[in-house]
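Let me begin by handing over the structure; questions about it come next.
Missing here is one protein chain; the remaining ones are kept as they sit in the complex.
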Amino acid sequence: MSEAIISIDQVSFKYPGGDDWVLQDSSLSVNKGEFLAIIGGNGSGKSTLCKTINGLIPHYYTGDFNGSVHVDGIDMYSSAVAVLSQKVGYVYQDFENQLMRPTVLEDVAFAPLNFGDPDFQQHAEWALEILGLTHLKDKSIWQLSGGQKHLTAIAGVLALNPDILIIDEPVAQLDPHHAKEIYQKLKVLQQHHGKTIIVIEHHTEFIADFCTDVTLIDQGKVLWKHDVKTGLQKVDDLLERQIFPPQVTQAALKIDHSNKSELPITLKEAVTYYEGLSITNPTSVEHKSDQHERLHEIVHLENVSHYAKSLRNETVTILNDIHLSIKEKERIALVGTNGAGKSTLMKCLAGIIKPSKGKGRISEYNLKNSSLEKLSQDVAYVFQNPEEMFIEDSIYKDLSFFAHSRNMEMEPFFQQLITAFRMENFIHNDGRLLSGGQQRRSSLAIGLAIQPSLLMLDEPTASLDVKSRQEMIRTLNQIDEQVKSVLIATHDMQLVAEWATRVIVMDQGKILFDGTPHELFAQEFICQQAGLIPPQMVQLSNQLNIHPVALSISEFVERIERIDSYGVS
Amino acid sequence: MELVNRFKKTYNLEWVKLELLKTAFGKKDSYMGRKDPRLVMVWYFIVSLLPWFTFNQTILIGLLVYTIVTSLVSRVSPLIIGLLTIGVISEIIYIVALVYLFGGEWAAFSSLITFTMKITIMSIASIAAFASMDPEKLSDALLSFGVPAQFSFAVSYGYRMLPILLDEYQQIILSFRLRGKAPTNGGVLKWRTIYYYSKIVVKAFYPMMLNTAKKTRTTVEALEVKGFSYSLHDKEAKKQKLSHLKLSNQDYTFLVMSIGILLAIYFLGKYYPI
């Protein structure tokens, strides 16, 4: 009953000068109105495949191309990118660079205007309306939050009213809250406006919740395409390529090996699945060791407030009366929505910003009258974008920059870091030419090379694929020996659950909560107020009334007693 | 010391950024800003070229007054005009001093004044015309005069990228500062500090160049998808882009008034030359 809107037939592609075929005899057919997720490991050819749909390959990226692609009956090879663009909208992973005009409305109207559409204004406003951006239309792009920017980028291609929308990793750069919002909007486009949506996605939990179909790509080949329910249950296929099924699916798999065919893939399914199972609550709750009290205090802030001038010369309170003490051996996660004051707090600790009010101390330095250069010997600050950490032309030079500028001899320590972070293979390369995971590890090492008391990381797992992300969490679990305390600002609740010993929740410049992850996730109203979406395991625990909540899959599995042979229907 | 303090102030990047954003994104609603940008450009060309065809000081004074009044009406900040005045006066003083030094005579002073007036009229005219004009409007005017579309795209792209580029540059400079070591002893005239920061400013462009190159690639690809290269060859697209440029009544009033004033100045000069 539904017809194929895209048919890719035996497509192979090789970049000019490249040795390998990025795509190899790939065939894929997409029906009208589908919400398709494309999954596959890094470098499997996902983006390349998508770019054949709007003709960027081979018209823009020339190379060796074989096979045929038809979009809504149009032969891609014999049409221009400009023609195909009106059928296929493409939103990039680094969508920031896709926004080219100063204000929202202008950017959204840009494409229809370029095609000489006399009603470009109406079409732009229509796209804004659908995505709920109308109230932002006169704002400057740079004033928007990440989520709003992403929606604007989608509106920008939607304004041409294409039948197909391709979105490359919609949530990689967003916090879970905004990510969900994006997916909800995409769902509306699919269900109510008849659009065909294709996403390239690593997060299987979103796929389970929103997509209708899923296709797996590996080494330039389309392995299979199934409906989501079937696809996500092919756990072995996924795990082999380092793609992790939703947490609830993984947990179910660990509990019951025999009954694979009916694994739950969404939270809702999981609740029914686990209902009626007996739950063991741990007999003793972990007790805090009093040893904690005797540890040396690294950071001490009292009544710290910070104000800034906005463009309209209004004074905005960014930090509001912060009290904070950080001791040795702490793993702190700093969470909260964008604009909650997380980065300002970190900048204060790094000495980049002098707080307007209050006093503080970091190691032996007084916050008020110690220069940035002094504080930076004790506090390392690793930026969110690793490329801003690479100031030299090789990782090794970046690593030794601090020691070099102070004539310090730290060679043995560097070698230790290089081994610990598995950087041997690229230590003399330029940081910008590395993969995402390598970049993060390197920037972490650069921070540690200062031998700080406090290491601060800004979003160390953002925009990493699932495999690199797991690797990053593992690395973070190793660094306790090299640094006294670690503070991480993050949206990644899984990281919070699996790594942190203490969580600080910020909201509107204030500290809303300060305690352990268990305590935080048990209090749903705090999570709601601060816009946090707990990991699936935590949500499931809460729904099943498991207390204290399980933070990880293994913790959850321990609580559920083995299912007897009668199991689940 | 003054130099060093200014230098420090300049390198408080947060401050610089805010100032720049204020200037670039401030609302530009003023007398000249409301006019059709094409008309303003034509006005500018005429007013700034006229002085070069005459040596009549009455006409020059008239034009000078006219441009100053226009710039005041279009609410150019008095600071800009003040700075320009100081610049002009100091320039005159230097020239006079030098002429005197080389043995010139005071009698020849007037021809120098003439010259300075011409330069000044040109500067003030450009301030009056463009300081209060929205860059986007200006680029539309240029587009309608046949300047390649790449230029007008570049204007709005620059507008869009300015905050991003500044942020990134600031972060990179921070990286240098966080891991580097500023000289503790500045030396004579703080030259070591100046040298240290100058080196950072230059070196920061190495990562900046590579990072920007990476971004540029996506941007140009997205441009292709959004039909920019298509619009370069499409007359309809250009027409649509410029469809909002229309001469209104206030533009006609402005046109008639300008012609009247210029003629008046000319006749004044003809019958009452200084």
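Note that the chains take the letters A and B in the order they are written out, and that residue 1 is the start of every chain.
We adopt the following convention: a contact is a pair of C-beta atoms (placed from the backbone, for glycine too) under 8 Å apart; a residue touches a chain by one contact, two chains touch by 3 or more.
By our rule, contacts and distances are computed from a predicted model.
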| item | value |
| --- | --- |
| Omitted chain, identified by the protein name its UniProt record gives, among "Iron permease FTR1 family", "Dihydroorotase", "Cell division protein FtsQ" or "F-type ATPase subunit delta" | "Cell division protein FtsQ" |
| Contacting the left-out chain in the complete assembly, out of B:Ile61, B:Leu166, B:Leu245 or B:Leu268 | B:Leu166 |
| Sole contact to the chain not displayed, among B:Leu39, B:Ile68, B:Ile81 or B:Leu223 | B:Leu223 |
| Omitted-chain contact residue, chosen from A:Phe35, A:Phe65 or A:Phe401 | A:Phe65 |
| Which of B:Val99, B:Ala182, B:Leu245 or B:Leu268 contacts the chain that the document leaves out | B:Val99 |
| Sites on subunit A contacted by the missing partner chain, in the whole complex | 16-17, 58-62, 64-66, 77, 393, 430, 432-433 |
| In subunit B, positions touching the absent partner | 3, 6-7, 10, 16, 20, 23-24, 28, 44-45, 48-49, 52-55, 90-91, 94-95, 97-105, 108, 111-112, 114-115, 118-119, 122-123, 125-126, 129-133, 135, 138, 150-151, 154-155, 157-159, 161-162, 165-166, 169, 201-203, 205-206, 208-210, 212-214, 216-217, 219-221, 223-224, 229 |
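What we mean here is this: only the chains that are shown with their structure count from here on.
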| item | value |
| --- | --- |
| Footprint of subunit A on subunit B - complex, ascending | 18, 21-22, 25, 136, 153, 156-157, 159-160, 163-164, 168, 171-172, 174-182, 203-204, 206-207, 210-211, 214-216, 218-219, 221-231, 234, 236-237, 239-241 |
| Sites on subunit A touched by subunit B in the complex | 54, 56, 60, 80-82, 85-86, 89-90, 92, 94, 96-102, 106-107, 110-111, 113-118, 120, 140-142, 156-157, 309, 311, 350, 352, 371-373, 376, 380-381, 383, 385, 387-391, 393, 401-402, 405-406, 430, 432, 446, 450 |
